[in-house]
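All protein chains but one are shown in place.
Entry: subunit A
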Amino acid sequence: MKHNINRVLHSFGLMTTTVAGLGFGSVALAADTVELGFIGPLTGGVSSVGLGGRNSAELAVALRNADPDSKYHYELQVLDDECKPNVGVQVATKLAANNDVVGAVAHYCSAVAMGTVDVYHRFGLPMTVWGAVLPDITYGNDYPEITRVNGTMINQNEVAAKFMTEQGYKTWAVIHDTTDYGKGHNKYFSTYLAENGGEILSSFGVTSDQQDFTAELTQIKQGNPDVIFFAGLTPIGVRVRQQMDKLGIDAVFQGVSGIKSDAFFDGLGGDLAEGSLTFLEGAPAEKLPGGEYFLSEYEKAGYDRSPEAYGPFAFAAMDLLIDAVETVGPDREKIVEYMGTVENHESITGPISFDANGQNTVARITSYVAQDGAWVVWEDSEYADGTRSLPGMK
């Protein structure tokens, strides 16, 4: 109650002091609740990432609600897109059609985000992407409602191609899923790999629920590539890596950001995962500018699972959205306008600056290697200092 009174004091100045003091504080409390939305894959194969993102977004809301200086009380509506475009469009419509919701932080799966951006645009709901990496989500349209705090697969694959060729690898085989996500990665990685002098021997598109990859892998084995580049999400990544072993293929397993999850190790066990590579925009939470703060708060909140790779981005996106509401008020149009002006905005992932398409310009990409059942930053790993070596590395 005291906080509310203080807030009213700030807003209305000295004249209202007596009025508020006489008991209008509770009225202010009721009017001050602002609803925000979070959407991510909370069930299904990639739910671990989705739940980590949800916890992080919830944390951002909880911290702000506990802050005596915040002008509003925030409530979070959490919806599950199951990483399926059809479900995503349904829940996005549900959220956007609710006039009480003023903004959303949504989507880890690119295919889902591609389907829903039109919905947000139609309803004029400001939405910030917290995990999906397909460039077209921001670059494929000119919707002012859509912004993104994480980087895109363009940067990711540019770094990946350069990194891998620098390790001395020459030949690749590609397995990518046929969603926008897998195809996009395939496209950008192939482009940058060609620039760096790498050669792709064979390339296979697979469905995202495929069980058996032995036929594809048998053909790949024939070409004896140095590296198998897998562009897809954790569940089939686990299957591909498992079946590589069954066929006795000892190439390096190079994934994309979609396999950077702890579920990769749950599905594989440490031995098979060992030496797998992946790339992720940004840096691990503890190396981010506000990472220490984020992780300690996350731990304090007592969540039973890790924030996963994109948790910090979900946190930063939610925090940015709340900052917008604090600055311009709970109004969709004004928030969209505000998002258009974001430049060097403080966040735990580093300063956020949106370009003309609402894309945050994250330059930093980190390479990871699987070591002893965890993703370790390449530079800190025993692979980088020569203690261990990847298959085929001289």
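The rule is simple: a contact is a pair of C-beta atoms (placed from the backbone, for glycine too) under 8 Å apart; a residue touches a chain by one contact, two chains touch by 3 or more; residues count from 1.
As a working rule, contacts and distances are computed from a predicted model.
Of the candidates "Phosphocarrier protein HPr", "Aspartyl/glutamyl-tRNA(Asn/Gln) amidotransferase subunit B", "Branched-chain amino acid ABC transporter permease" or "Nod factor export ATP-binding protein I", the chain left out of this view carries the UniProt protein name "Branched-chain amino acid ABC transporter permease". When you scan A:Thr214, A:Thr327, A:Thr341 or A:Ser389 for touch with the missing chain, the hit is A:Thr214.
From the options A:Val227, A:Ala263 or A:Leu390, the residue with contact to the unseen chain in the full assembly is A:Ala263.
Think of the hidden chain as still there; on subunit A it touches residues 43-45, 47-48, 178, 204-207, 209, 211-212, 214-216, 218-219, 221-222, 235, 238-239, 242-243, 246-248, 263, 266-269.
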